[in-house]
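Our next item is subunit A:
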Amino acid sequence: MLAVNNVSMHFGGLVALNEVSMTVKDGEIRGLIGPNGSGKTTMINVITGFYSPTKGTVEMDGQVISGKTPNAVAKAGLCRTFQNINLFSEMTALENVVTAASTHQTANLASAVFKTKALKDQEKQCYDRARELLDFVGLAGKEEIKATNLPYGQQRLLEIARALATDPKLLLLDEPVAGMNEQESDEAANLVHKLRENGKTILLIEHHMKFVMSLCDTLTVLNYGKVIAEGTPSEIQNNEDVISIYLGKKRGK
Partner candidate 1 sequence: MNGIKKHKKLIALVVVLAIMIYLSFNSYFVFVGINALINAIAVMGIVIISGYAKQLHLGQSAFLGIGAYTSAILMTKCGISFWVTIPVAMVIAGVFGWILSIPTLKLKGGSYLALVTQTFGEIIYVLLLNMEWLTNGPFGITGIKAPSVGPVNFVHLQPYFFLCLAFVCIVYFALKRIVKVKFGRFFISIRESEEAAQSIGINTRKYKMIAFVIATAVAGLAGVLYGPFIGYLSPEQFRWQPSLILVSMAIVGGLGSLEGGIVGAVILTFLPELLRSTDQLRMILYGVIVILTLAFLPDGVISLFGKKPREIKAMLSAQWGILSDKALRRKKKKAKALK
Partner candidate 2 sequence: GCGGSDSGTIRIGAVGPLTGDSSNGGTDELEGKQLAVEDFNAAGGIDGKKVELFSEDDASSASQSASAVTKLINQDKVVAIIGAHNSACTLADLEVINKYEIPMITPGSSAETVLTSGCKWISRSFPGDGLQCSALINYITTTGTPKKIGVIYSNDDFGQGGLKSLTAAAEAKGLEVASESFANEDKDMTTQLSKLKSENIDCLFIWCQYTPGALIMKQARALDWDVQFYSGTGTIHEDTFSLSDGSYVGCINSVPFTSTSTDPKVQDFVKRYEEKFGEAPSQNSARAYDATMILLNAIKAAGTTDAAKVQEAIRNTKDYDGMQGNISIDPETGEYIGDVMIVQAVEGNTWEYLDSASTN
């Protein structure tokens, strides 16, 4: 589904990604881990069009998407969440999701001014879909609360719901359980499982090892912008390099 080919990303003299290649298969949950500053977020930024890579290409279902604008990439079926929560904070939870859902509307200004039937129908669909998604991520009943006023963990869930509303094929999650407690992160793990069952492909970054190891099919490990290991969670957990630079002794086996 997604292919990253020899991508490099330079910031001035700093090489944040160095000739990285990886592929994500249809329907898998892929984990991207690595020490702080190893280039994981940069990778998501490159894939979703927020940065255009210094070198290399990103392909989605055989089509090159690197170099396109973020909104064009989103239209191609990729949607992301942000490491530092990035909601439309003055909107209610429902409005956040409706906004994302209405990116599929075909309405133009004239149909808005004359309130056409087609538009009314589309509007209704968007609202229904949004409610459904809020329910799905477990935010039923919070529709009318302003996004900023939601607790931290729920804000993360809302971001996922908003991303889902664009109907992405590939969902990219940047540290979805940061700031959540154990119980909440278990719930989030369940959610991700359900998503996969609904046919979504997922690429996620997370430092929470219990979450990552229990959830991912494959892990890719970045260090200093290079892929240093790839494999199943158990392979990675036993990889000496990964233990020494990332996991630490306590967590390695």
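For anyone wondering why these and not others, all candidates are chains of the complex that A comes from, given by their letters.
Quick note on the criterion: a contact is a pair of C-beta atoms (placed from the backbone, for glycine too) under 8 Å apart; a residue touches a chain by one contact, two chains touch by 3 or more; residues count from 1.
Note that the structure is predicted; figures quoted are calculated from it, not measured.
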Please state which of the candidates 1 or 2 is in contact with subunit A in this complex.
1
Considering the complex alone, what residue numbers of subunit A touch candidate 1?
48-50, 69-72, 74-75, 79-80, 82, 86-91, 95, 98-100, 102-103, 105, 107, 109, 112-113, 115, 119, 123, 162-163, 165-166
